[in-house]
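Before anything else, here's the structure in question.
Complex shown without one protein chain; remaining protein chains in place.
Think of it as A, B and C in the order they're written, each chain with its own count starting at 1.
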Amino acid sequence: MIKGETTLRVRYGETDRMNYAYYGNYALYYEVARAELLRTYGMDYSQMEDMGVMMPVMNLHVDFLKPAKYDELLTIVTSIKKAPSVKMLFEYEVFNSQKELINTGYTTLVFIDKESKRPIRAPKFFTDLFIKDFK
Amino acid sequence: MIKGETTLRVRYGETDRMNYAYYGNYALYYEVARAELLRTYGMDYSQMEDMGVMMPVMNLHVDFLKPAKYDELLTIVTSIKKAPSVKMLFEYEVFNSQKELINTGYTTLVFIDKESKRPIRAPKFFTDLFIKDFK
Amino acid sequence: MIKGETTLRVRYGETDRMNYAYYGNYALYYEVARAELLRTYGMDYSQMEDMGVMMPVMNLHVDFLKPAKYDELLTIVTSIKKAPSVKMLFEYEVFNSQKELINTGYTTLVFIDKESKRPIRAPKFFTDLFIKDFK
Partner (left out) sequence: MIKGETTLRVRYGETDRMNYAYYGNYALYYEVARAELLRTYGMDYSQMEDMGVMMPVMNLHVDFLKPAKYDELLTIVTSIKKAPSVKMLFEYEVFNSQKELINTGYTTLVFIDKESKRPIRAPKFFTDLFIKDFK
């Protein structure tokens, strides 16, 4: 199992007229969280695409428990519980600055060959990065 | 059961470097779709809030089947299959301009009293709008 | 001179905690306005890019006079006062539903060859569309 943590602040433009971080922005926050997790394993997602592998999102789920407000510093804990195969499941827990869990969610990403646009297995250079954590 | 249809175009700023409508933007598209559905029933969501009722989103789910590209005209079919009570489930089907289903999703919204910030039952002025469609 | 008009509604996710359409979203609204203007001249901006011509924005200016609120139906009047050469100036006036002018702005776009990434003159197939309006 892999686990990582990233923090980010709610921007003014990300709030809505309820003074909550707009519900759609968590997709963006999750994207940042998983990119930062991959980075700690030595993989920039932009490199992945440069190497011909895209990872579009297959599904997205969010359960909202509490709102986040403007300027709140959020902590996102991202977990990968299963070694990547043809797809990869990222799970997220978002905490506010009082350490309260404010939402949980997940995204499933698939590996796609950039040229053929067809699904592929996770490339070896990618799975090798995580191999020791799934033994 | 209630069903409505709305169309919108993918904006340039809503695409990402894959040339796909960014996955997080569907939350925004779903928001437009449910607001337009309520409007056809004579209810502007802004009025709801002016009357002291907020409807934050409790959960969001999207299953992505195909990407949408810049400038594509999307059709979103929104359904409400159960009369609103303390919550309200909106289901979405998004079609591209070739009438292909490109994603499906749902959001559950809850009714909240604006002052107390506590959950309430759907107000009568609201449920009355839909009552004939759930008989 | 060329002049066109497009309307759009402020989305919930585009508001901020002041209950105003976030100031950064007008860049998006202007983008929609100029794409719709080109469309009335028979040119989809996506076709431009497919034909190898990109039109990145060189500058953006907005003067904010009044805020727009959630669900307001805005009218954007877009003008092009000079025939496109190596660049093209779009001017915008945004009106709220009470016909009040709420902001004015402009963007200058340049023509770029997609392959070489170098500036070019506006292609003939493009300038031909507007030629009769600048005589």
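Basically, a residue touches a chain if its C-beta (ideal position, glycine included) is under 8 Å from a C-beta of that chain, and two chains touch if they have at least 3 such contacts.
Fair warning: this is a prediction, and the values are worked out from it, not measured in the lab.
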Task = Identify the residue among C:Met43, C:Val57 or C:Val77 that touches the chain left out of the display.
result = C:Val57
Query = Of A:Ile2, A:Leu28, A:Ile102 or A:Ala122, which one is in contact with the hidden chain?
reply = A:Leu28
Residue ranges of chain A at the interface with the undisplayed chain = 9, 11-13, 27-28, 31-32, 35, 44-46, 69-71
Key: Where the unshown chain meets chain C, residue by residue   = 17-18, 20, 22-28, 31, 49, 54, 56-64, 67
Key: Residues of chain B in contact with the chain not shown   = 12-13, 15-19, 22-25, 69-70
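By our rule, only the chains that are shown with their structure count from here on.
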Task = Could you tell me the distance, in whole angstrom, between the mean C-alpha positions of chain B and chain C?
result = 28
Query = If you average the Cα atoms of chain A and of chain C to get two centres, how far apart are those centres in Å?
reply = 33
Key: Distance between the centres, which are taken as Cα means, of chain B and chain A, whole angstrom   = 24
Key: Junction residues of chain B - those touching two or more other chains   = 27-28, 31
